[in-house]
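Structure below; questions to follow.
Only a single protein chain was left out; the remaining protein chains are all shown in position.
So, chain A:
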Amino acid sequence: MHKDELADIINVYLKARKDFLELVGETPENYRILIFLNPDLHISVNRVIESAGTPQAILTAEEVVHLQSARNNEYMPLGKETVFNSIPTLIYLSTPRYELTEEEKLTLRIMLVHAFAHAYMNEKTESNNPRQLSRIYQLDVILKELFQNNAYKINEETNKQLMWTWQYYQDLISVIRLFVEAGVQDFYSPPEEARKYTLFNNFSIEVIKVLKERAKESRKKHLHDLIDEGFAFYIQRMHLDYLNKNKQVPKNLPKELKPFMAPPVGKISLFLVDKLKLAISEQIEKEKKESLSSEEIEKRLFDKLFSFRTDLEFLETFDWQELKNWVSEQKRAHSEKVLKDWHVTTTNFTDIWSVYAYGWTQLENYIKKIYRKKYSTFGQLMDDNPKIEFKGYLTVDEKKVYVFEINNEGVGLDQLVILHNHMALYREDFATILPAFADIIAFKKIRGMHVATLFAVHKISRKQPISPYNLPIVTRAVQVTKRKDAYKTELDEEKEKMEVERVDYTHLKKLSQPQRNAISYLIKEGMYYV
């Protein structure tokens, strides 16, 4: 029934498969393609993968709100092909409509071949990357099901009395995922026998178990992005040459191909693959004293690429000094070309270039870290610059206040409340379903703001809180600043002296002076003056 409507798309698909067969000699078989006619949905999937790892991952309510607002303001990237490198490879594309113009057909064809390359790599590679990704995907699907079923069930059972469950479970899963992944493992989970008492207990035992498993799997995942991209861009270039030979490409490439041609990652990874190819052919010449056909060299190159398990092995085939020079060379070459090809001439050079320079800096850091520190798994990369760090604690009237540093922009105040409730720090004195009442201070960087936030449990009233958001806590936030006159509190000296005695800072780890100032201000303002 839909065959006629989809005729254009199917034709292009079959052509792309044929192209790939001719280029590589084989086609990938294990992949799924989802083509969106609503680009908004595609953008959302793309963003979710970018920020949470898999298309099924659950984001915090605040992240969702911010992304929605970015979407409303038309800040989101469009038309990007999204490939999730699992087995089977998941490919997300969007087309404007069923009937395609010649240019749109060509665009789709090139995009499909690029995606096939990813799928082919995932089938052949010896790295654990695709397997780990599909494992993570599975776990995310399980989490989503758990979340939806439980929130639905609780709402049904209580006659919609607990409307907060939807948002709470969403926040719970995404925040704990982030923290577990960053190595903060110690969350309160109810004892095993508590399962039978409430649905919530059962849910949180299950969820924390799955999240820990997910963190373990994602930490084991090999770093494999450069190889993936390099291979895909190599095939894509072969494809363009092939189309050119058959005179099927117009002089100017379709503008929708910008996401493949412009970003720096394609540039550098393709360049490195080329260098590898050169090295292979040189080596062959040296050994056999005869030249092989280019097809055979290509075959050896592919085999070599498949045999690399991590980006580290790939990069280590080169000398560090060489690598460093190449990256800066490519960066320079890229700067001139990209602006001419993909941007309008009227905008200021430095404005546009600073955006690409940002992309290059990220890449440079990635390469440098892997090469110099010999990182091969995702977990090692995470540990290098941990998203969450424990900084010790201080005591106020013998009550502990724990200090954390968080390097993630997606965790908001509401979400920190969840963290606050689930840190297994006060396990012995819990009274509600959400047992862990600890006071915490969290440092967080949001662009130019370096913020310290205090969450302290205020008076616990006799009334049972009816929702986890409904706890009597004090939240205060201050800008951590170097200025000396920033936070002069209006305490008189005598009082201050007394209070300083009641606060013990000796168990804090290394912190900067402004951070210490912020802490003492928060303690004074937050604990005594609310």
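Descriptive notes on the structure:
What we mean here is this: a contact is a pair of C-beta atoms (placed from the backbone, for glycine too) under 8 Å apart; a residue touches a chain by one contact, two chains touch by 3 or more; residues count from 1.
Note that contacts and distances are computed from a predicted model.
UniProt records the chain missing from this view under the protein name "VWFA domain-containing protein", selected from "Hydrogenase subunit EhbF", "A-type ATP synthase subunit C", "VWFA domain-containing protein" or "V-ATPase proteolipid subunit C-like domain-containing protein".
Note that of A:K15, A:R71 or A:K124, the residue touching the chain absent from this view is A:R71.
For the chain left out of this panel, the touching residue among A:K124, A:K304 or A:H343 is A:H343. When the full complex is taken into account, the listed residue touching the unshown chain is A:A477, out of A:V249, A:L292, A:A477 or A:V503. Taking the complete complex into account, residues 2-3, 6, 10, 13, 29-30, 34, 38, 40-41, 44-45, 47-48, 50, 55-56, 59, 61-71, 73, 75-80, 151, 162-164, 166-167, 169-170, 255-256, 258-259, 262-263, 342-344, 346-348, 351-352, 355-356, 358-359, 409-410, 412-414, 446-451, 453, 461, 465-471, 474-479, 481, 486-487 of chain A touch the chain not shown.
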